[in-house]
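Just dropping this structure here.
Complex shown without one protein chain; remaining protein chains in place.
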Amino acid sequence: MSDTRQAELDDLLAAEPVPTRRPTVPALEEALYKVHPVLDHGFVRLIDYMGDDAAIVQAARVSYGKGTKTARNDRGLLRYLLRHRHTTPFEMCEIKLHVKLPIFVARQWIRHRTANVNEYSARYSILDKEFYVPAPEHLAAQSQNNRQGRDQVLAGAEANHVLELLRRDAVQTYETYDYLLNDDGKGEPADADRSMLARELARMNLPVNYYTQWYWKIDLHNLLHFLSLRMDDHAQYEIRVYGEVIGELVQKWVPTVWEAFMDFRVGGAFFSAKELEIIKKALDKDIVDQLLPESDLSMREKRAFRKTLDVPKT
Amino acid sequence: MSDTRQAELDDLLAAEPVPTRRPTVPALEEALYKVHPVLDHGFVRLIDYMGDDAAIVQAARVSYGKGTKTARNDRGLLRYLLRHRHTTPFEMCEIKLHVKLPIFVARQWIRHRTANVNEYSARYSILDKEFYVPAPEHLAAQSQNNRQGRDQVLAGAEANHVLELLRRDAVQTYETYDYLLNDDGKGEPADADRSMLARELARMNLPVNYYTQWYWKIDLHNLLHFLSLRMDDHAQYEIRVYGEVIGELVQKWVPTVWEAFMDFRVGGAFFSAKELEIIKKALDKDIVDQLLPESDLSMREKRAFRKTLDVPKT
Amino acid sequence: MSDTRQAELDDLLAAEPVPTRRPTVPALEEALYKVHPVLDHGFVRLIDYMGDDAAIVQAARVSYGKGTKTARNDRGLLRYLLRHRHTTPFEMCEIKLHVKLPIFVARQWIRHRTANVNEYSARYSILDKEFYVPAPEHLAAQSQNNRQGRDQVLAGAEANHVLELLRRDAVQTYETYDYLLNDDGKGEPADADRSMLARELARMNLPVNYYTQWYWKIDLHNLLHFLSLRMDDHAQYEIRVYGEVIGELVQKWVPTVWEAFMDFRVGGAFFSAKELEIIKKALDKDIVDQLLPESDLSMREKRAFRKTLDVPKT
Partner (left out) sequence: MSDTRQAELDDLLAAEPVPTRRPTVPALEEALYKVHPVLDHGFVRLIDYMGDDAAIVQAARVSYGKGTKTARNDRGLLRYLLRHRHTTPFEMCEIKLHVKLPIFVARQWIRHRTANVNEYSARYSILDKEFYVPAPEHLAAQSQNNRQGRDQVLAGAEANHVLELLRRDAVQTYETYDYLLNDDGKGEPADADRSMLARELARMNLPVNYYTQWYWKIDLHNLLHFLSLRMDDHAQYEIRVYGEVIGELVQKWVPTVWEAFMDFRVGGAFFSAKELEIIKKALDKDIVDQLLPESDLSMREKRAFRKTLDVPKT
């Protein structure tokens, strides 16, 4: 991040708060504009947010209108909506982040299409000499079972050699980039006897572990979908760490939604028709009868659980 | 549908097939342009399609490239993709339908945003005198448990009276509409002493059980999502019947995907973290050990099943 | 709007402002939660907003990074971005509205797919007895030139008769609706001897001039697209008035963007290749030479203007 942009955000951070009537989350106000470091040079920075737990409830109640006779409490409603994938009320919250990330991570990330993005342009501007090299504990071998996976971590001299090679190539390709740009930092030739190669061409020499940055804005429904995929064990470590930092922000922002998300999305499991048959046959109904009443499932959840698994109330 | 449009589609139906090198599904060719009646005046009509089971496999194999050493068979790959929600290959198939449906059904349907739509315009054209009245067996009372649900069916004189009222109001509002339009069918005043009210205004008098129609085009991934919601028991009957007719077309179109969809989406169930705990405790592991080997789950599925439910291989 | 929902929003309106570090627009804070009436029973109500003119500049400068040597001023940058359809920075602002509108207006509105919506559900809840009837000055005849257009206004006895018919049918269909629901306002039968028809069925009897309501959230880029279509003369009057009220809010929210939008989108015109040829031939270059310097086009705009119209600088 250039010094002027950094200074600009520092100004925002230092500025006196102003009054607003909009929904405001004190815990998130604390996090505004602060850098949350990720990987060796990356970060996540909260730029703005819209809505909170209550704003989701408010939007959902528009749909139910006069029909909502009984005052189902807000927490119960949020859990019900999340569980049953009534997704539109969650779209009523929005978050905007400034993210610095390696290009190969950006390439996975951008596949989430329902988001708004402004990325640093290497056609227009010059990329900083900042590249990602894994910490030794993340330098893993190729998994033999799973082509997308990692196996045991490399160690000792072997690991050092790998890191050395990655650094060497990153440094050399940037030197070439810098040479081709031939820019003295003020837009004039550093070496007046040579041309300045077009920026949009020179950048092609940089590897995908170089850092880019962007503003990224997304609604809460699509963000939860992003997190459910990117915080998952199957996600590449280098994007998962971004997911985890964003997850902490979401937890501060909409704590009730986060709890429901953990229960119903992250911690849950889906079984196919065939698997369900096996579970039904292997289930000890007496134990269910004993455990269900003492669980804190809602009445509605208990009924659905019995129905799905063919365990009639005795 | 106007007579000219009907004639146009009849022409397509009667035309000699032409040769193509594109993926072609004989069972779906049979269904092209034919009317599949739904409700009292509605229909679903297949206009075009792109891709088949094999086209999804082909697209997925681009992603996996050289990595796909072992020739996992196509059916296995399709099932794996669908189960693990690798959704992008399913977006590689597309279908286009001509649908005639009551306005209140169209209002639910249109909420699926990732689709292309060309609807009949009542600003521009005159709506036909066609409205939906439920068949007596679908004239249900309001559910007392579920505000979105239906209870027992009305019968006898009570049902007749309801249907009579619906018909009376539909007929009267159309008579008013027709009077306000004052159109002789050729765009001239039927009664030269009166104005012809603007079509965009006159149409406001028609109830939402009047039929509209549209061309609707959607990719297979988003269509399956539509079907999983609209073929569900919780969907209103009047949209569910459209879902079922479209489901039959999808089954002809991509039979392997359809089978996987039934196993992994429609017939399956999701359990929350808390419910999973109960299942784990109530599960008789010996029975699992006995049933799993004789099931036709894949090796990978068996491993995942044991892991999710803490049933180590004995 | 039900009394409880009204009370809820009144509470928000009465609540003390709280401090925030987010971008805040005082003129828009004033407008928060207040009802802006539209048509006879409709309204637009600002619920929340994210960003301001400066937030767009900030996002755009991420893209241009160090490359932005010269401090192009913010207004100039915003105008440049809007003119050249660099749309992504405008997606960085978001607005959330509560809108009450006739169903036939909602049906046009919903065609804008890149937005988030929570609509009042007539499957779940009971619609109020509120329907739209045009004011006499908007009761226009069908245009003979333009099938989507309106012609001269109906007057006198003829207009009165039309309004009377619209009211009569709206009242009668609601009476039928109310009779079919048979709801005493507390979810119990008003007449214990009759069934209560399912809400999802009873609502089919209501005409499309009945009011519905929704929460609608959209980013600024897509909102400007909505406004450019819906504030246009070709839009139906009944949706145009909503566009105008929203336009006033946008003007308060992002005044610099609004000015550019008026100059470059609303007030401008597109000419085809063939039309451009005619303009080039008919253009008096001396007058251009005389007018251009005294205009307040930017240097860049003047250059582009001369190039497009083949008027070299003399």
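Here are a few things to note about the model shown:
We call the chains A, B and C, going by the order they appear; numbering starts again at 1 in every chain.
One rule holds in what follows: a residue touches a chain if its C-beta (ideal position, glycine included) is under 8 Å from a C-beta of that chain, and two chains touch if they have at least 3 such contacts.
For clarity, every value in this text was computed on a predicted model and none was experimentally measured.
For the chain left out of this panel, the touching residue among A:D151, A:D232, A:D286 or A:D310 is A:D151.
Note on the undisplayed chain: of the listed residues B:D40, B:D74 or B:E119, the one touching it is B:E119. One of B:V35, B:A59 or B:A304 touches the chain omitted from the figure, and that residue is B:A59. From the set A:S63, A:T88 or A:N209, the residue in touch with the chain omitted from the display is A:N209, counting the whole complex.
The omitted chain makes contact with subunit B at the following residues, 2, 5, 8, 12-13, 15, 17-24, 29, 32-33, 48-51, 55, 58-69, 88-89, 91-92, 94, 96, 98, 116-121, 124-126, 186-187, 199, 213-215, 217, 219. In the full complex, subunit A touches the hidden chain at residues 102-104, 107, 110-111, 113-114, 117, 121-125, 132, 134, 139-144, 147-151, 154, 158, 162, 165-166, 168-170, 172-173, 176, 179-181, 183, 187, 194-201, 203-209, 236. Considering the complete assembly, subunit C touches the hidden chain via residues 64, 67, 83, 147, 262-264, 266-276, 278-279, 281-285, 287-288, 291-292, 295-297, 301, 305, 308-309.
In this text, only the chains that are shown with their structure count from here on.
Where subunit A touches subunit B, over half of the residue numbers in use are shared by the two copies, so each contributes mostly the same positions. Computed from the mean C-alpha positions, the centre of subunit A lies at a distance of 32 Å from the centre of subunit B. Shared interface positions of subunit B, defined as residues touching 2 or more other chains, are 147.
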